[in-house]
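Excluded from the complex is one protein chain; the other protein chains are retained at their positions.
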Amino acid sequence: MSNSAVALNNYLIVGGLLFTLGLVGFLSRRNLIVMFLCAEMMLQGVSVTLVGFSGYHSTWSGQIFAVFSLAVAAAEAAVAMALIVVLFHRGDSLDVSLWQDLHEPDQPTLVDEQIVDEPVPEPQWPHLAVAGPLPTHPQPLTATHRQLDSTEVGRG
Amino acid sequence: MDAWQVWLEPLIKIAIVIGALQGAVAYLILVERKAAAYIQDRLGPNRVGPWGLLQPIADGAKFLLKEEIIPAGADKVLFLLAPVSILATATVAFATIPFGYFVPWPGARPIELTIAPGLDIGLLFVFAVGSLGVYGVVLGGWASNSKYSLLGGLRSSAQLVSYEIPLGLSVIGVMLLSGSMRMETIMTAQAQSGWWWIALQPLGFAVFMVSGCAESARLPFDLPECEQELVGGYHTEYTAMKFGMFALAEYQHLITVAFLSVILYFGGWHVWGLAPFTEGNQVGLIGAAVRVAVLAIKVLLMILLFMWIRWSWPRFRYDQLMTVAWKVMIPLGLLNLVVSAVAQEFLAPNDYMTRCVLAWLAVGGCVLYAALFSNVAAPEPKRPQASPQA
Amino acid sequence: MHPHEILMAALGQCLAAFTGEMHAGLAPLFAWAGGAGLGGDPGLRDRLLGVVLNRDVFGYIVRTFLILLPAGLGVYLMLPRGLPSKQPQYRRVGAALAAFSLVLICVWPVSEKISGGAPRTVLWLLSGWGGSAEFYLLGIVSLASAVLTITSRNPVYSALWFSLVLLANAGLYLIQHAEFLAAATAIVYAGAILVTFLFVLMLAQPQGAASYDRVSREPFLACLTGLLLAGVLLGTIHYSTSVEAIPNAAKQSVRPTAALARTQMTTARETSALVDYAQPHVANLGKSLFQEHFVSIEIVGVLLLAAVVGAMLIAGHTSESPR
Partner (left out) sequence: MKPDDRNIKWVVEPQLGLAGRMYLTPFIDGLTTTARHFFSTVAGGQMTRQFPEERPEFGNPLIYRGVHRLNKDEQGRVKCVACFLCATACPAHCIDIIGAEAPWNDREKYPLSFVIDELRCIYCGMCEEACPVDAVELTTLFDLTGASREEMIFDKEKLLSVYDQTIAQEPMRSRGGSGAFPRMPAKGA
């Protein structure tokens, strides 16, 4: 096995694994944008393979193919983005299973599993800074207007 | 090559470039503050050291010593990653900025004053790295868990992505003229022809300057962080050195744009009359020093121009910003590209005079067209129904 | 046959292949164990052993399956499955399994017959570590961030990990002297497409993870599909690029080096297009692009125009659409 063949082998392996991972993600994830990213990852796997072949054959063809696939990916991204924006506006959600009534009539419907709600942590509201400590009174008094104020204004 | 040449030499270059860059940024901030002060009839920083010369050190110490705050609800990882990423991309862009190479003594191996010499896509590399700088802005805006930051990040990502297109279009003319994307080759081409490309690419230069201003978010285009609307934009929530990193990156972007405009349009290290020192590929120590000095002076002048612009002009409104990008700058860039390509195809390679005339004719045509048909800047003034004084 | 039995059989085959390659002495034992799952059919067992020991394409695929099995399991464990709260131990175990699989891919030794005596691995640039360190680094970064892309619960993190995939791939392109492609990937993909998607993501989901990001559709079946695909792909790649597996007649068609390719195997037209790394790269790429693929360029231009117009048409109606 020669150097270039091994290099090709390596690129094919990485490309194939990227393609596979993209496939797994596309099949399993439900977020439209993540699904799109996974599709792009499959394209990346193909690009890696093409570049590997380009280096192996010492020609430009592989790279040029990859450039074209890049351009196609850009076009795809533009259309996919537009579609995702429209779908988001219609459903107020990026969940792809909202649109499963587009499937063929004999296909089973995906029933959502019971998702356990994650406990949402209490929001931490900022504390207002204290404007200044109360002055020390020369003698204790029963009730001054300041004490009344402090209940009203929430000072201290 | 020896091991030290492989590893040590780039490390030394990297250290020199980063050190020089940080120092330059620190003192450019002082220069900008002084310039702004003079423009506004003030004196500027003058308390720390003579003429305020130690002010950058004091500022740096302040950046380091201030309290680090991570806002509640912020995504900590991304919040910390954002300034690092923006500073890293801003710094990496300098890897291909060339300072020429020289022979330290006769017979020695020439030393290239570039971190990554011989990258064939030099210019494209700068753009690629620059386009990654958007991540810092977007992440900083999103991770801060603040509306102002989010709005700033969104604005800025739209702005940076939009202005990348005219920026890329504007330099294609230069690439065509020089026949390369390597910055060394571009400078050599200008030195050999005796023309600076500003004369042949006035339209491209105009588009480049505007887009460069927008890419580095300088004042006519500093929508991402405009204080009046967004407090501080994407770095509203950042404090201490994290904010300092954003500031550093901003200035490094400015320096990058200045370097690029000098290299692409103002002949790089070429000056008429200094040719004996800088001629040829391999120069001695003096030649290298002259080259670096000329380049540095030109870049400094360019940065001063940017500062002058910053304190002279008001900010664009957001729709004006987008209008300028998509309806003005991209068509102008395309026109420049077409004119350059046609000239390159049909003219003799050394017929620079005709190219120059063509290019300026194109500018004149644009001015004429804009003067006759432009209504971008002149909306119908809104008046109340009843006439004021009848 | 019951799916359970198929699984047992497959596991047995994997074990058999695993051991058959490395420890031929133990192979019958495991093959028998595998065969036992099928009811102790000696004929089947022999056929399995034959498959394993003959190292035909099926044997390669089976061995590849074995290498990839932890990865598949790991990805399954790492995928969001609607577990009650953050359960990092699943993700950690999954990540460990996937990493183990990655390590296996990197260091799993090829038998000496195939490699020609030198200690070599499945994924190994034969020039040695000096030339391959960058590849290893970038490839591992690429694959690991790909796994994290598809398993992150927060889509923003998914997008960021995908940007890392892109950058690592750009590095891989650089190793193969595809400089323009590397820069174009960084500019177009990472700089524009991904940022735009981050933009939409941040507008649509400013809170980060939503409920549908915490569950997957059929993660097990998806991982099984991926495992099958990857196993077949990698096994075939491995088989077809190993010299031993290629018959003598076909061996001639393998072009060992670029130099040999230049002298022997190329037509005149290909020779003109061969890559000479001493020449300016981008200029030649452009020449090739605009001379030999000119029509394709035009078509891509039209495609991009159509995409832009279509995108504007589609997205332009959002304000009027009923919500």
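Note that the chains are named A, B and C in the order they appear, and that numbering of residues resets to 1 at the start of each chain.
Keep this in mind: a contact is a pair of C-beta atoms (placed from the backbone, for glycine too) under 8 Å apart; a residue touches a chain by one contact, two chains touch by 3 or more.
Since the model is a prediction, treat every value here as computed from it, not as a measurement.
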{"item": "Touch criterion as defined above, residue of B:54, B:70, B:309 or B:322 at the omitted chain", "value": "B:309"}
{"item": "Residues from subunit B at the interface with the omitted partner, ascending", "value": "35, 37-43, 308-309, 311-314, 367, 370-372, 374-378, 381, 383-390"}
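Please note the rule applied: only the chains that are shown with their structure count from here on.
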{"item": "Subunit B-subunit C separation of Cα centroids, rounded to whole Å", "value": "39"}
{"item": "Euclidean distance of C-alpha centroids - subunit A vs subunit B, Å", "value": "31"}
{"item": "Centre-of-Cα separation between subunit C and subunit A, whole angstrom", "value": "21"}
{"item": "Contacts with 2+ other chains: residues of subunit C", "value": "180, 184, 192, 196"}
{"item": "Residue list for subunit A, restricted to those that touch at least two other chains", "value": "none"}
{"item": "Partner subunit A, residues of subunit C touching it in the complex", "value": "75, 79, 82-86, 105, 114-116, 120, 122-127, 135, 139, 142-143, 146-147, 149-150, 155, 158-159, 162, 165-166, 169, 172-173, 176-178, 180-181, 184-185, 188-189, 192-193, 196-197, 200-201, 204-205, 210-219, 221-223, 225-226, 229-230, 233-234, 237-238, 241-243, 254-258, 261-262, 270, 273-275, 284-285, 288-289, 292-293, 296, 300, 303-304, 306-308, 310-315, 317-318, 321-323"}
{"item": "Subunit C partner contacts - residues on subunit B that touch it in the complex", "value": "75, 78, 119-121, 124-125, 127-129, 131-132, 134-135, 138-139, 141-142, 150, 153-154, 157-158, 160-161, 164, 168, 179-182"}
{"item": "Subunit C - residues contacting subunit B, complex", "value": "156, 160, 163, 167, 170, 179-180, 182-184, 186-187, 190-192, 195-196, 198-199, 202-203, 206, 208, 280-283"}
